[in-house]
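Please see the structure below; I have some questions.
Note that one protein chain of the assembly has been removed; the remaining protein chains are unaltered in position.
All chains are identified by letter, namely A, B, C, D, E, F and G, in their written order; residue positions are counted from 1 within each chain.
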Amino acid sequence: MTKNIKLMQGNEAIAEGAVIAGCDFFAGYPITPSSEVMEVLSNKLPKIGKAFIQMEDEIAALGAVLGAALGGAKAITASSGPGMSLKQEHIGYASMCEIPCVIVNVMRGGPSTGLPTLPAQGDVMQAKWGTHGDHAIIAITPSSVNESLYETIRAFNLAIKYRTPVLILTDEIIGHMRERVVVPDKNDVDIIDVKLPDVPPEKYNPYNYTSGKVTPLAPMGEGYRYHVTGLIHGETGFPSQRTDVIQNAQNWLMDKIYKNIKDIEKFEEFQTEDAEILIVAYGSTSRSTRQAIMMARSAGIKAGMFRPITIWPFPEEQISNLSKRIRKILVPEMNMGQIIFEVQRNACGSQVYGLNIVNGEPIAPDQIYTKIKEIAGL
Amino acid sequence: MTKNIKLMQGNEAIAEGAVIAGCDFFAGYPITPSSEVMEVLSNKLPKIGKAFIQMEDEIAALGAVLGAALGGAKAITASSGPGMSLKQEHIGYASMCEIPCVIVNVMRGGPSTGLPTLPAQGDVMQAKWGTHGDHAIIAITPSSVNESLYETIRAFNLAIKYRTPVLILTDEIIGHMRERVVVPDKNDVDIIDVKLPDVPPEKYNPYNYTSGKVTPLAPMGEGYRYHVTGLIHGETGFPSQRTDVIQNAQNWLMDKIYKNIKDIEKFEEFQTEDAEILIVAYGSTSRSTRQAIMMARSAGIKAGMFRPITIWPFPEEQISNLSKRIRKILVPEMNMGQIIFEVQRNACGSQVYGLNIVNGEPIAPDQIYTKIKEIAGL
Amino acid sequence: MLEKDNKNSNNTTVTLSNYNVCEGIETEIKTINNLTIKEVSGIGKKGEVKIDIIVNYCKGCELCVAFCPEDVLIMNKEVAEVVDISKCTKCNICEYLCPDFSIIVE
Amino acid sequence: MLEKDNKNSNNTTVTLSNYNVCEGIETEIKTINNLTIKEVSGIGKKGEVKIDIIVNYCKGCELCVAFCPEDVLIMNKEVAEVVDISKCTKCNICEYLCPDFSIIVE
Amino acid sequence: MSDRTEFRFSGSGGQGLILAGIILADAAAIYENKNAVQTQSYGPEARGGSSKSEVIVSDSPIEYPKATKVDYMVALTQEAFNKYINDIKDDGIVIADKELVTDFSNAKGKLYIIDMVKSAREELGKLLGLNIIALGILVEISGIVSHESIEQALMKRVPKGFEDYNKKALEIGFKLAKEIKNNK
Amino acid sequence: MSDRTEFRFSGSGGQGLILAGIILADAAAIYENKNAVQTQSYGPEARGGSSKSEVIVSDSPIEYPKATKVDYMVALTQEAFNKYINDIKDDGIVIADKELVTDFSNAKGKLYIIDMVKSAREELGKLLGLNIIALGILVEISGIVSHESIEQALMKRVPKGFEDYNKKALEIGFKLAKEIKNNK
Amino acid sequence: MIKTKFNYDKYLRKNTLPHIWCPGCGDGIILKSLLRAIDKCGYSKDEIVITSGIGCASRLPGYVDFNTIHTTHGRALTFAIGIKMFKPRLKVITVSGDGDALAIGGNHFIHAARRNIDITLIVFNNYTYGMTGGQYSPTQPRGSYSTTTPFGNIEPPFDVCNLAQAAGATWVGRSTSYHAVQLEKFIVDALNHTGFSVLDVITNCHISYGRRNKMKSPVEMVKYQKEKAIPARSSQNMSPEDLAGRFKTGILFEKKDMPEFCSEYRKELEIAKTK
Partner (left out) sequence: MIKTKFNYDKYLRKNTLPHIWCPGCGDGIILKSLLRAIDKCGYSKDEIVITSGIGCASRLPGYVDFNTIHTTHGRALTFAIGIKMFKPRLKVITVSGDGDALAIGGNHFIHAARRNIDITLIVFNNYTYGMTGGQYSPTQPRGSYSTTTPFGNIEPPFDVCNLAQAAGATWVGRSTSYHAVQLEKFIVDALNHTGFSVLDVITNCHISYGRRNKMKSPVEMVKYQKEKAIPARSSQNMSPEDLAGRFKTGILFEKKDMPEFCSEYRKELEIAKTK
């Protein structure tokens, strides 16, 4: 038995990952099936002198997270479906003002109150399009408890590096299941810390739209006094209605993510080399897919999987390349069809099939295998 | 001068259309550039004995609209960007519980507070994906003041017919500009009224997932006592976790819209017959597009426009068919690229170009014309 | 924590035991619409009284037992039961406090 | 309603007129960092007093004029102006009530 | 497109420019059955800054609703003059108030400096109505709608009791415009 | 996949089934270095209804985390028995409590009816610990982890002062299981 | 079907029973008092609308045969306002947990109170988020424990009644799930009041609250209510020390003849007609 191997839930692993990443601040509002992230942190953070607060609702929770983040905190919140819908305005504010933070969405079933205790993957498109106006987002879909921990650390790093909200999209299965996790020592993982700008306050502009580099966000209260507003603003942070400033500001929000996609993207390929059927799957569905592929391979069907770990920005290039080689693509999702849209868009010429099961149960390997056989014409 | 021809703003026209459609109830919270819809109705509705209330926020506003709609009211609310983000949870509730209502979004610039007084088309994808979980939505994008009026009437009709929230997406330009409107007499337009179910209360089920027909929503307080919940529910309206019920409920929410797309869709084609370049444009951008096409035609370039009026569900079939014939497609949008994603998805094989200008100014005919020339290789 | 759906299902059989069967006290077990009702009637302190306990609904919370001022009720295998109806004053406290519609005093 | 950006722009020239020029009263027009400041100094009821009006900032709301208890100020073409500094008691009301940082009493 | 005539009223928030635009559009669209579109631009959150109100009149349908090649413009502040003069046509007509606009270094098109403020003060007694004077000028100078139409449109939008005052303002506008025409 | 062993604890909310599952998974994953996944299913909003807790143990990585072909199942309510018996393997082993489950018309696999409640009452004095008895039975019957491992895992999760009580419960489980084995 | 003195069955959707509430949960007691009160007031089932948010308490509407709306978390009052304003002849009741009414729903609470709209709000105040497993709520006492205050709660609780009154409610009362008879009476009174009425009902949740705060069973919790409740009248002569940890019960505030929102709106319609 190794000291740093633990059995824990996906939600606990996120909390654990946050602590390792140096999380200073949690604000949240409970909601099934994400509440354990909050409950675990309500215990862990005070013990290490960090801040925990339960707010009056999800809007307030993300507001407090952003306030703390402007003070220089590594801050996180966690929620599920209805709470995520409420957070949309503040997600846009965080994007616009380029405030780093991590937002966990443990997905549950259905629109509206739906199925609070059952899993789904119905919020993947919301993650990208939920707030009004144009912005780019980073979203990560771990598929195991262990990955939940490490991807949470990565989420904090990306948030600070690109000054952006980063979403972690898990689901009720990953969030509530218990698996073995190798808990790393803080020193064994790369951690990007909040730091002061390398220019003196007089020279500091809180935004930079043209150099291609992300300006660090100066923690408030350290001598860098600046203005933050959700109005379109110039590089000084003050509102502007100049057409060139507006266009630059808008371009920048997209470019800083898309032009750095090589650094942000993360994916896994499983037996794709010789695959004749490609399965694009993420989160818990990718686990069933892997099992289904093993079944298919045993039956002589050459199937392989592409698994986006960073789901936004979407790995367009990879899908596009794979689709040139593999002409049949299956996208199993615990929703009525979401990521399949992105696959269709990028895999022109391939045949793209959906397997959309939304009944409160995870998609089972059998179901995917059956579909693979159907596609293979068996 | 004809008595029923008036000069009015797009926002006024929506209010006027609502009154003609038989609107009983408005609840809202002011926000630029949609406030005139509310202000006009605060005046008009009380005069005809109907209800108007200003609520404490946008969430409350849509809540009140849904409460009134359950009582049998034809109800409407209006908002813009930040308010639309706040409404997402209740949009999902309305979808899930199949409560008819009309929601107007007069689009303004930017994510977050953005550009409150300037136009954009940045909320088109939000209209479809903003709330968590899977659902289908109807959204309409009028491109003139006159159309604002008539499409509002159609929005009410579709809402009642399909028991669904219907979004009207205009923008600051259409909302604030004044044009001539032919105000119809109530008797000259088709109006679908709220009616009692044609079964007695004992036989009434508030939902129906399998017959393919939409069950009318019985106004509360008329003898039909039933239960409404945002939890996934069976046909009786009570929550269920049965896998078959869940899947049926989910399928139904999609099917009732997509299977009736022929009835819901509305679009216009302009000089597409012989077009070699297709421009897909909606809302105010389609006006500039039309002008640009005239310029292009004068210069001998065969350009044509496909203009979705119902933008959701997206006219997939039309785009797909047109794209088989026209191999170059331009999608000008006052956003960083949204509907272009749908076009790309459905126009596999064609070359799809974006013209994305987001600087607070409407896209001018000249800009589109320049792009057309570029595509034409001139 | 317990959504006792099972108690609502069809073939529930409930075995009852340990009566304090005195003179003038009748105990009847009825099944109406799949509900098992244990009806005890007799003469209490304020005259004739009948106490129905709907066994399927009772979740065994003990509120009726704890707050009956006259110790008329006891728990038996997690279901409330009349132990001595003769002391009943028809004060109705048990009925009011039963959260599950499982006790009715008449 | 008026975001008077123009007043902040470079080449603003403001013509002033209609002084009540009395003995011991000096009026000076300065331009500092593109701001035109009209400085009136003299002896008021409480001794020496100087009133600066930053012409570019004044939006002509008349609050200073209306609430000066001594009628020291008047409006002149939508800009506040000192009309009789000798009555000034240095009570500072005008300064406190000017929403636009355009009046300073010293 | 070529029969498109573009008007622009520019100045600052409280000057009633939007109303002037509406009345012009109304006269054209309702009383003369032409196509007309009126738009305006605001500062942040519906208030502030210099503002403009534009009217496009045409016999054919009007697509793009904003002015891009302005035929007639009125400027009632210096800031507006500077900000909105750019897209005036080479032969476009610009009317600037003599008192409110003093720096003409950016001038384009044909510039007429008219003392509307003075006329208002002298003939109306106050500045209220400057917008209607400007309206009168543009109508007269462009001939886009008849006097009758503009008067009808004006009367529809004027508060009770102010009919004569506004009619007078309009006529001052006509008169000032005629002077220009005569000086042409 | 074939070395996958699937366990299911089923019953109702308050019976500590999730804890039993966790301890089993912990023993396998941490103390015996196998792969183990534990999952559960809830009623609406984290409460209510019959519930189950599942553990999958395997030497190879575990992908699909839910049980589909259950090797070992315990049922502590009739409702759970009915609801969760379906996907038991043909040669799977089902342990039902004699008192809490009475209708076996749906039975599948090899059924053992054991009076766990009685043992608990008699040997522990109360029903608390039923979950641990069940755990003991499954461990003993499956041999999936050693007694030592399960004890260590149990001790880690048991509140102070209840160590002996729980150890005793576990041993009751072992004992009951041995009886089954002997009767086989 | 089952003959009883009070025929609850008349109002119940029997096929939804037994309800999901835990054994001994006070919510069931309140539900019964509510049904007796509605019956006493003589409303027809058709004219009653009950809205609720999300939470254990908010599951109530599912069990009763009225027009019932289980809305979103915290927003029950907004739906109530919509339907009440559109159909003022309906009697609209909102049931809500303490979290639902006062955490996420706090804004709608104060605004409904301000408007003095004729709706009766019953707060099922169990000091906790029961449904989600016991996180602290804005009424949870300082120092007590929950899944998110493992070291004791440092936040002061709202006094629901004071807040309602300050916001504009014109009928304000408090009772408990133990005081079932009083509760029924207060509900009758609240329903009869024209204007916004708020009834704060202290109720027991041993599962999510009691267990963590030395009251493991429903019985212990209900005893707590019995002991800590102090009738408003008696409280007047008590010292602050004696009052510590206790709560007042009674009709705490009542103001008749204040303008009610819907009738004011009716008047507005008359004026508007003439314009």
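Quick note on the criterion: a contact is a pair of C-beta atoms (placed from the backbone, for glycine too) under 8 Å apart; a residue touches a chain by one contact, two chains touch by 3 or more.
A quick note: this is a predicted structure, and the numbers were derived from the prediction, not measured.
Within the whole complex, the absent chain has one touching residue among A:G49, A:G300 or A:G377, and that is A:G49. Only one of G:N107, G:T132 or G:S217 touches the chain withheld from this view, namely G:N107. Chain D meets the missing chain through residues 1-5, 7-8, 32-33, 35, 37, 52, 54, 56-57, 59-63, 66-67, 93, 96-101, 104-106. Contact between chain A and the unshown chain involves residues 24-25, 27, 46-47, 49, 51, 53, 55-57, 59-73, 75, 89-90, 93, 220-223, 225-231, 238-239.
Residues 29-32, 35, 38-39, 42-43, 46, 52, 54, 56-58, 82, 112-113 of chain B touch the missing chain (whole complex, contact as defined above).
Just so we're on the same page, only the chains that are shown with their structure count from here on.
Once the centre of each chain is set as its mean CA position, chain D and chain E turn out to be 35 Å apart.
Spacing of chain B relative to chain G, judged by their CA centroids, is 38 angstrom.
Counting partner chains per residue, chain E shows two or more touched chains at residues 43-44.
The set of chain C residues touching two or more other chains comprises 1-5.
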